[in-house]
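Other chains dropped; remaining ones untouched in position.
Chain lettering (A, B, C and D) follows the sequence in which the chains are written, and residue indices restart at 1 in each chain.
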Amino acid sequence: MIKPLSLLNQSINSNVLVELKSGRGYRGILDGFDPHMNVVLKNAEELLNGETQKKMELAIVRGDNVIYISP
Amino acid sequence: MIKPLSLLNQSINSNVLVELKSGRGYRGILDGFDPHMNVVLKNAEELLNGETQKKMELAIVRGDNVIYISP
Amino acid sequence: MIKPLSLLNQSINSNVLVELKSGRGYRGILDGFDPHMNVVLKNAEELLNGETQKKMELAIVRGDNVIYISP
Amino acid sequence: MIKPLSLLNQSINSNVLVELKSGRGYRGILDGFDPHMNVVLKNAEELLNGETQKKMELAIVRGDNVIYISP
């Protein structure tokens, strides 16, 4: 058994996919998070329907938009 | 009588279906949860209209999207 | 006078109807609840427009979707 | 001056109309409430466009759906 935030903690410095309610997703290296599931992504790509829309060196994605985070 | 979180606790390592507000569902082995009903699923499948959309080794599904979880 | 959670408590082991914001409803035997109105239903049926969509041995329905619960 | 919850308290055992965000309303005898404005209605009728849709002996209506309660 592993708690959601512990799994996020184990995923630091790994690639994660953050899928949002709006249909957009963000893929990047997890650089940090807080208990609200706000996450910091490094080398982030914004994805829409599987295609890269935009690249960002760093992005703070707000947790309340998240459907799931897949490490 | 059983409290919702106690039932989640009993369902650890079992297969569960997590149905979301968006119409999407996730099926997988429950690997963890927290009091917000954020859940960790192992060997997760994303379902839409009963069909598998995608497979993920691990996913943290955020609790505020959940309609129901069925163990 | 009876408080909402006390009425839920009296309804344990009885049949209840849980009507959700999405138009879906769930009918089953109330097996548990918590202060957020998350409920555990046994022998649950999902209803849409009065017709059974699906049966589940157990389901945890998240309270924030609920319009009303009728014991 | 009267606080909202004090008015609810004075309305116990009286007929109230509970109007919801969805356009539906519930009329019944107020049998209880809590600080979230969750209410227990006895002999409740569900109303849509002024017409009775359904009758229920008891219903717990969740407060976060409420637009107004009129005693």
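Rule of thumb we're sticking to: a contact is a pair of C-beta atoms (placed from the backbone, for glycine too) under 8 Å apart; a residue touches a chain by one contact, two chains touch by 3 or more.
What you see is a predicted model; the values in this text were computed from it and never measured.
Because every chain is the same sequence, the assembly can be counted simply: 4 are drawn, and the full complex in the file has 7 copies.
Simple rule for what comes next: only the chains that are shown with their structure count from here on.
Separating the CA-averaged centres of chain B and chain D is a span of 33 Å. Across the interface of their complex, chain B is touched by residues 1-8, 21, 37, 63-64, 66-71 of chain A.
By the touch criterion stated above, chain C contacts chain B in their complex at residues 12-13, 20, 22, 24, 26, 31-34, 38-40, 44, 56-62, 64-65.
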